[in-house]
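Apart from one protein chain that is not included, each protein chain of the complex appears where it belongs.
Presenting subunit A:
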Amino acid sequence: MIEFEHVAFKYPQAEEEAIKNINITINDGEWVAILGHNGSGKSTLAKLTNGLLMPTEGSISVNGLELTEEHLWKIRRIVGMVFQNPENQFVGTTVLDDVAFGLENLGISRENMQRRIIDSLDTVGMSEYKLHEPFRLSGGQKQRVAIASVLAIMPEIMIFDEATTMLDPVGRRELIRLIQDLHKSSDLTFLSITHDMNEAILADRIIVLNDGELWFEGKPSSLLEKSDELEKVGLLPPLITDLTDKLRKNGVNITTQPLNYEELVKQLWILHSKM
C-alpha cells in the first residue's frame, strides 16, 4: 500500500511546487494509471514513491514504512521501476547478465538467483533471448527485459514511468498485454504513468494530475464521462469516447460509458433491436 499525505515537492531552483498537497492511497494489488499533461507532476510523483526524490512537505509511506533515509533501501526493495528509455538501465552484455545484475547485491544463493532469472524472463516471454545482447533487441523486447530485471527482485509494487511511450504500436500493445496478464496472475500493485488513454482505461483506477494538483481520481468510465473537460488538462478522449459522445449527439442513447468496442457494440445491438 502506498500512502501520500499532504505531499508537496519543489525542485531546488523552481519557483513553483511540482506537486502540491497530494493525498492519495494506492491499495495492494491495485492497478492505478496516472495521467496528466507534460509538466503536470506525474514523473515527480513516481520518483517520490521510491525515494528518488524526497517530499518537501507531507509524508509518504510504502507498506507502512515511512519514506525516510532510514527506510530508503527497504522501500526500494518493495518498489521496482521501469522507465521510458530501457537503454538507460542496461548494464550487462547479455540479457541474462542484465537481469542478474540487480540480484547481485541482494545476498541470495546462486541457485535461487538462477531460478529467479529464468522465471522472470519466462514471465515476460524472453527466455529464448537470454544470451542475446540487450542493445540489439527491439524497443518492445528491451522493455520486457527491463520488466524481467525488476520482477527478479520480487518487488511488491511496480511503477511504469511512461514505459510504453517510445514503443511502436505493435510493441506497445504487447507490453500492455503483458501488464494486463501480470495484473491478473500476480498480487503486484501497479502504478503506470502514461500519455496513452487507451492504456490508462484498462487500469482499475485513474488519477489525473494538473499543474501538480489532483484533478481527478476514480474509475476509468467516470473519467470518460467528463470527456469534454479533458482538453483543459492537456488530454484528449480516446476514439471510443469521441465516437460515443458523437453517437449521443445523434440521438443514440448510450447509457453505460463503454471502455472498449465490444461493450459499445453490445449496447448498439440492444438499442437497434428495441426499435
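Things to note:
Please note the rule applied: a contact is a pair of C-beta atoms (placed from the backbone, for glycine too) under 8 Å apart; a residue touches a chain by one contact, two chains touch by 3 or more; residues count from 1.
Just so it is clear, contacts and distances are computed from a predicted model.
Missing from the rendering is one chain, named in UniProt as "Energy-coupling factor transporter ATP-binding protein EcfA2" (options: "NADH-quinone oxidoreductase subunit M", "D-lactate dehydrogenase (cytochrome)", "Energy-coupling factor transporter ATP-binding protein EcfA2" or "tRNA N6-adenosine threonylcarbamoyltransferase").
Only one of A:10, A:37 or A:219 touches the chain withheld from this view, namely A:37.
From the options A:91, A:106, A:131 or A:170, the residue with contact to the unseen chain in the full assembly is A:170. Listed for subunit A, the residues touching the missing chain in the whole complex are 13, 36-40, 84, 138-139, 162, 165-170, 173, 195, 197-198, 231, 234-236, 239, 242-243, 246-247, 249-252, 261, 265, 268-269, 271-275.
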